[in-house]
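The structure that follows is given in the form of structure tokens.
Only one protein chain is missing; all other protein chains are in place.
Up next is chain A:
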Amino acid sequence: MSTGTLPGPPRGSVAGDDAERLWLLGVRHHGPGSARAVRAALDSRRPDVVLIEGPPEADAVVGLAADPELRPPVALLAHAVGDPARAAFWPFARFSPEWVAIRWATDHGVPVRFIDLPAANSLALHAERDARQELAEADPAEADAEPAEADADPAGESVPPEEGAQRDTPEGGTPEAGAEFGVPEDGTPDIVPRTDGTPEDGTPEDGAPEAGAPEAGAPCAHTPQDAEDSAAVRVDPLAVLARAAGYDDPERWWEDAVEHRGREGDDPLAPFTALASAMEALRERYGDGGHRDDAIREAHMRLRLREAVKEFGRVAVVCGAWHVPALRADATVTADRRLLRGLPKVRAELTWVPWTHRRLARRSGYGAGIDSPGWYDHLFSAPDRVVPRWMTAVAGLLRAQDHPVSSAHVIEAVRLAETLAALRGRPLAGLGEAHDAVRAVMCDGSDVLPALIHDRLVVGEDLGTVPDSAPAVPLARDLVRTQRTLRLKPEAADRQLDLDLRSDNDAARSRLLHRLGLLGVEWGRPGEARQGTGTFRESWQLCWEPELSVRVAEAGVWGTTVESAATARARDAAETAAGLDGVTAIAERCLLADLPGALPTVMRVLADRAALDTDVSRLAGALPALVRSVRYGDVRGTDAGALREVAEGLATRICVGLPPACAGLGEDGAREMRGHLDGVHAAVALLAGAHEPLRGRWAGVLRSLAGRDATTPGLIRGRAARLLLDDARLETAEAARLMGLALSPGTAPREAAAWVEGFLSGGGMLLVHDERLLALVDGWLTGVPEEAFTDVLPLIRRTFAEFDSGVRRTVGELVRRGPSTAGGTVGGGGGEPGAAGFGAGLDPGRADAVLPTLRLLLGLPGAARDLEGDRA
């Protein structure tokens, strides 16, 4: 405890421990027990001013808290002016002690001041930290100990280092941007100092598996490993206390020791005193516990605290309990000022943004670090009988899902939960007991309904609102800025824009338009010219409708920059896409919009969907687009390695699943499958360049299809044979054998005609060149009995109608001439017998005539001479 009095003497503690003038209310952020205690303390002591750990810039917007339109969960969003990607969030839930304090103050007309380091400094410091990676790695003083925290957040890594402020910081401890509100004392920090605002709640699941994916485009300054490394060094004070109390789970200890207690209130300040002395002991033992930024932040808090004491007199401070000892510590004003001198600075703006419970939850990867905001909300708001009320709410939810749950269930669940708590030696049934009881009594032991309950109640779906008077979202500013740098003005008039993707500016414009498209801001529509031209040209129809501004504002929930928002949106779209082809389409768009940050998620979803999809035709439908993306990615120079991997996996699955899927198809099914066969064949050829085994496997599939019996439709078998023949993987003789089999008298004429269609469609030159095949077709056709002929005729007609007229005529002539002698001749006859269907021997004169041109085309030496010789 401190000795001096405030604030006059240059030496001495900030907080003269004057029980009637200064109350340091150390809390656990987002702890409902703390929130209740704060309210009780404020009610009983009625201070003249409330100081809160948070960026002082928020003083300007805190007045909005009185507006009924500002409904938590909300967050304070600080972003650097001109660089919205650099942003930090301070979320508040209804049960956050800070929020309770703010509301109490506005209700009682008491001023609120935020006393933490200004966002202007913390954002700049964070950027600087990112810029100096080596420092970041060596410095364990990451704001928060949670790996799930900002730094482990997939999107949170990305402050372009070159944009960071370049000034030196006074000493090693560079405070983290918006560093923790989420103070270490609970081990589950709440504030998420994010350097890039991509709210992820739309895609809550993708945080964890994704962690580590560097943000699109921006150099990744921190890796999750950094965060984990530093987390290992830092002290989790709550864990220390819990261990001392014999608990292995800090969260559970906190619940038992604090959240579930403290309803009986003799002295409203008692819990704070107890917690503060525990923290004091911890800080004596661990110092700053590895939170090196704290020195600067706490210096700033002390300075503001001194000012407030001088100005108002009776002061209450709501801050993380971890900081309480530091605020009480002896420190001179000059020493504190010295610490703060020369901090880098950016221009920062603050606003309120709506928040959700989901984003507060830890698993979203972007959370305040609490698992169960819904449960906390319940703990905070339920006046009494916490467990029965909770069970009733669960029953209500289940009933709404048409799951019969009676009052008897509720009674039994409450009994079970309470008995379980007794068995486990806990003072009161907690969420764990409630969860087990609900599962056993109401959900028949299944996992499906508990998952629903977790989603809807334990986490909750509360969405905060923000009044219109709150300052604008940063996404709109980012868009304006980008438009300016790309010299692309939003104009209401329709105009066409042709882009040459080889120029940097045009490529960036194309990316912007594609990204906006993903965000639902349809500023540009891909124009007509795009199809015919090469891959480096794009054409757009641009038209800025007024309602697009509204769309931009709506898209603000996805992130603070166009890139981060589009990335988050693409991830979400992939997760929620209906079919496999939908996901492939998104993958294609991600490549076009250059969103590598979204690709890992999209690829994962794609691979998962492909693995679980049992319909081969859907897989086959998705493959061509995917392979196109791979190729297109290659053209653009984006890294499509992951895409290729997925495409190859998909091709493998098709190879396995296709043969069984081809059996017993009807006529329409066979026709559809033939299309897939062609599509996959082309895709495999395109893909297989680097992957020879795949090509071999696909050929194996075709061979097995071609050799099948009549359970597989003729169309498919014929097509497979043809594709093999075209690839020179089937001897002509073997093709002839297969055709002979297919056209033998035992086969139904319709089936045989289908085989012919499959084999011949897409080019009849084969018949011209191989008279043996022609003879087989001819012989079969003339043998078709009269009654079957009318049946077969349309199929044959369809087949031959596809041929070029020249081919048709030649085939006709060949047939009219009748079967030729001696293996048939097309060219003149020589001595030696030629390949089947060809004239015997070569005609050297005609062959030589082609050579010079061929050489020229191939760029072989001597081409020019040949040509000249030719002319001569």
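Please note the rule applied: a residue touches a chain if its C-beta (ideal position, glycine included) is under 8 Å from a C-beta of that chain, and two chains touch if they have at least 3 such contacts; residues count from 1.
Note that contacts and distances are computed from a predicted model.
From the set "Autoinducer 2 import system permease protein LsrD", "Aldehyde dehydrogenase family protein", "AAA family ATPase" or "Fe-S cluster assembly protein SufB", the protein name that UniProt assigns to the chain left out of the figure is "AAA family ATPase". Of the candidate positions A:332, A:483, A:549 or A:652, contact with the hidden chain is made by A:652.
Only one of A:343, A:420, A:591 or A:781 touches the absent chain when the whole complex is considered: A:420.
The chain omitted from view is touched by exactly one of A:48, A:412 or A:734, namely A:412. The residue touching the chain not shown here, chosen from A:444, A:461 or A:545, is A:444. As for the chain not pictured, it touches chain A at residues 404, 406, 408-409, 412, 415-416, 419-420, 423-424, 432, 436-437, 439-441, 443-447, 607-608, 611-612, 614, 649, 652-653, 655-657, 660.
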